[in-house]
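Of the protein chains in this complex, one is absent; all others appear in place.
Now for chain A:
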């Protein structure tokens, strides 16, 4: 089915000309055996909940680069305005830059209106920007805050759609966190109950999703104040290394004293063993090292000879003058 598309001149904005080329490069690179560098992602669990007096936002703190943890303690709850914070999942750079851009624009807007910014305004700005980039900015956000109309919570998807809900989860661990929310969410919770619920939801993501891990950060936003708790819960403390002696003390000695087992007969047979020393070295290194060793050996031989023979008759050398003070 042929469709006629008039070529529209590009006016401003993103240029997607290189996308086809990049796709071809990726295929070519994999043929040779190289891999295209991967953007660092926050495979993540983020969530938010509206409670009686405000909103609680929660996030884990693991940033991954493929299968490796790039950052064990990264901060995923970003500042938007004094009364609005935003959790970000997806490509780390995209969430960071997007939230910073909107935060800056919102501050200018707030100075222009002379009012505290509204969460709906931040939502509009974010969704319009993400829609403009047609999903190429990989930022999945949980936006929450308290303004003159009360507490609000939005989930914003990379293509620019938003949902306004009492509880939301995003990221690779969102299914695990949503399970906790669907089970225990109640409208108009108290702050402590809400914090505990968010903590448990993020913990579910951390322990059941490979892309999420480390600690749990919380951000409690109410009309009067913001409580940024980082970390709220160190769910994964690093083990403490101990020496062998200390370990023995902690775990106990499993060696038995001599004489525990009775000896019936004893026969000792000496075995002649030939000790061989094996060193792994490549040819060039070996030659080099042998040369160094032989050089050293020659040097020490000469020194020994000099010292041994000249020692009794050691006198000051003529070419060396020493300031001898008498």
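By our rule, a contact is a pair of C-beta atoms (placed from the backbone, for glycine too) under 8 Å apart; a residue touches a chain by one contact, two chains touch by 3 or more; residues count from 1.
Operating definition for what follows: contacts and distances are computed from a predicted model.
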Expected UniProt protein name for the omitted chain (select from "Fructose-bisphosphate aldolase", "Proteasome subunit beta", "Elongator complex protein 4" or "Aspartate aminotransferase") would be "Proteasome subunit beta"
Touching the hidden chain, out of A:88, A:144, A:158 or A:205, is A:158
Touch with the missing chain holds, among A:78, A:127, A:152 or A:232, for A:127
Identify the residue among A:58, A:90 or A:117 that touches the chain left out of the display. A:90
Contacts from chain A to the absent chain lie at residues 1, 3, 5, 19-20, 23, 36, 38-39, 41, 43, 64, 66-67, 90-91, 124, 127-128, 130-131, 134-136, 138, 140, 155, 157-163, 165, 171-172, 174-175, 209-211
